[in-house]
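Structure first, commentary second.
Note that one protein chain of the assembly has been removed; the remaining protein chains are unaltered in position.
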Amino acid sequence: MEYNLTTLQPALPEIFLLSAACLILVIDLFLDKRTRLLTYGLSLAAILGTIAVAIGVSNSETQILFDGAYIRDPVADVVKIGLLVVTLFALIYAKDYLIQQDIYRGEYFTLVLFATLGMLVMASANSFLTVYLGLELLALSMYSLVPFKRDSEAGSEAGMKYFVLGALASGMLLYGISMLYGATGALSFTDVSAAINSGQADEALLVFGLVFIVIGVAFKFGAVPFHMWVPDVYHGAPTAVVLMLSSAPKIAAFALAIRLLVDGMSGLAAQWQDMLMILAVLSMGLGNLVAIAQTNIKRMFAYSTISHVGFIFLGLLAANDKGYAAALFYSVVYALTAVGGFGVLAMLSRHGFDAENIDDLKGLNDRSPWLAGMMMLILFSMAGVPPTVGFFAKLFVLEAVISVDMVWLAGVAVFFSIIGAYYYLRAVKVMYFDKPESDQPLIVSFDSQAAISVNGMAILLLGIFPAALFGVCQAAFG
Amino acid sequence: MSFEKFLFYVFAGILVWSAMMVITRKNPVHSVLFLVLAFFNSAGLWMLAEAEFLAIALVLVYVGAVMVLFLFVVMMLDINLAELRAGFVKSAPVAILVALLMGVQMVLVVGADRFGLSSMPAPEPKSADYSNTEELGLALFTQHLYAFEIAAVILLVGIIAAISLTMRRRPDNKYQDPGKQVVVKAKDRLRIVKMEAESTQ
Partner (left out) sequence: MEILIALWDALPLVVQIVLQIVAIMGPVLILVAYYTYAERKIIGHMQVRMGPNRVGFFGFRLMGLGQPIADAVKLMFKEIIIPSGANKFLFLSAPVLAIATALAAWAVFPFDAGLVLADINAGLLYILALTSLGVYGVIIAGWASNSKYALLGAMRSAAQIVAYEIAMGFALVGVLIASGSLDLGAIVEAQSGGLIHWFWLPLLPLFLIYFISGVAETNRAPFDVAEGESEIVAGFHVEYSGMTFAVFFMAEYANMILIAALTALMFLGGWLSPFQGTALESWFAWVPGIIWLLAKTFFFMFCFLWFRATFPRYRYDQIMRLGWKVFIPITIVWIVVVALMKVYEAPIWFS
């Protein structure tokens, strides 16, 4: 194909973000202590610019580029814009935390930008090669962000654990991909899907490969029984990194699952449906039950993530457009909520003190009613209490499951989310009814304050008008 | 048995043997050296498959660069093997069972009936003036351009990650900066002063 600005136009978001990240990397070298906030500002500008470009190139058609390696379709648009917005929030919340903990370095921002690029690549991957490379780009950036606080032993250990398990998962994924390549002789999802649907490919080989791919995807999502890394990494990594780790990658992981399982292997839906069902039930069960026992709020959020991943899988395993739309809605909503939750934790921290226990939330209402209100909205949304958006996210997913006659699964999901509501509400209780342990004033910078307000209000407003976002998700799969 | 087939079995045999040695040797330096041997033999196998560019690149990149650094690090490490092996006996039965199960499954699925010569025939041997270096270059820069670019970004991230994880400036450290030292000119260090001879009174 001919390469010029017209033919490359659908890939402009990636190109823009890559150029911006490289530029910021170089500019950061020349900044001193006085001007170092420029990196932060430029990173925000880069993300905002990418959002603008992504909106600019979005349309209802499907475009395939680079000899079938790249696809731009409405799903890619929604996923990209969603994860970029969440990343924007994460960067704003992270800035003050980084400064207070003395780990403000330009590499944080460049690595986050490269991780975001990796997620964009995953979102519009149309071949096994691209999806794998995007995943590695994201993972490699994250591996190096987790031990970002170099003097922290827990951080280094978490980084090592994350790296080793992540590499193992990548190996599994690659092995599965090689099986599918062997069976179909193609790397592009269009060709793989055609080969599977034609019935020529060897069934046993396909399923064998599929198992490894599902394991790889489950690892990246953090679904039970491949969840071992999640609590330790959330616990050990600095909050600024967990902000990034817990939010946007979930949307990207959804894209990964859609590309691999739906675009590439819709012909094997009957097989992966069963696998996802097991993963979903285990994740919802174990995540919610273990979360109750946690006193560390980062670990609690980690287990809650695991249970939310179970819900996303519920939407996926419905294996119809309604289910996919519900899962997309759920992952965007979850990412938005999680980034807010960790954002509040970041704001509660100050120099020499890292807010990470549930007790650190004590009496938040007395110290800052507005922040407590936002945190309450976030926790309600995670628990699925109306009128927050989390309620509708759960509702749509359950609807999708019921629509394919799996009522028992919906029952299990409801049961576990009621159990889950307990630990979210406990945190709310701690904020409102306990006495504060420290009387130090909470100093929150203007940009964080503004961002958390927008974030909390979005959770409430989307809950009142869920169709605004859900309509977009449905249109993407329409 | 043709000569090529004989060579294949020689390379493959040494490859499997040295791979076994890598994981069974007590001394990590020996393990690394056996890994080097394994790379050489896989390069030989690729050579037999007429992938000479990849074969030489494997030796150049892995043996010539990556393994040298490995060796470098391993030689300076003082690894306590007794400690590493402490949990081995306890978990060995489970590990062996899982490995056997996986092995059997893999052999069943990835057997000769699926990947044998009948289902995947060997490609036509190319003529002598066929350069697979050139073909690889063409494929990389046209068909796989996107993947190639992302791979480059991944390498860049690797560099940034390595530097951000390891480089720290300790302000109390005394060190010389050769970059500043080499730009010093003689007149910065030495001033020749002309003095009048002192008059004798």
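A and B are the chain letters, set down in written order, and residue numbers restart from 1 in every chain.
To be clear about the criterion, contacts are C-beta pairs under 8 Å (C-beta built on N, C-alpha and C of every residue); 3 or more make two chains touch, one makes a residue touch a chain.
Bear in mind that the values here come from a model prediction, so they are computed numbers and not experimental data.
Participant: List the neighbours, among the chains on screen, of the chain that has been left out.
Facilitator: B
Participant: Consider the whole complex, including the chain that is not shown, and state which of B:V22, B:A38 or B:V59 touches that chain.
Facilitator: B:V59
Participant: Using the touch definition from the top, which of B:L45, B:L71, B:V110 or B:L165 touches the missing chain?
Facilitator: Of the candidates B:L45, B:L71, B:V110 or B:L165, B:L71 is in touch with the missing chain.
Participant: Identify the residue among B:I14, B:V29, B:L48 or B:V110 that touches the chain left out of the display.
Facilitator: Among B:I14, B:V29, B:L48 or B:V110, only B:V29 touches the chain that is not shown.
Participant: Touching the missing chain, which residues of chain B?
Facilitator: 29, 33, 36, 52-53, 56-57, 59-60, 63-65, 68-69, 71-72, 75-76, 131, 133, 176, 178-179, 181-182
As a working rule, only the chains that are shown with their structure count from here on.
Participant: Can you give the whole-Å distance between the Cα centres of chain A and chain B?
Facilitator: Each chain reduced to its C-alpha mean, chain A and chain B end up 33 Å apart.
Participant: Quick check: in the complex, which residue numbers of chain A touch chain B?
Facilitator: Of all residues in chain A, those touching chain B are 3, 11, 18, 22, 25, 65-67, 69-70, 105, 107, 110-111, 114, 117, 121, 127, 129-130, 133-134, 136-137, 140-141, 143-144, 147-148, 150, 179, 182, 202, 204-205, 208.
Participant: So in the complex, the part of chain B that touches chain A is made up of which residues?
Facilitator: 105, 109-110, 114-115, 142-147, 150-151, 153-154, 156-158, 160-165, 168
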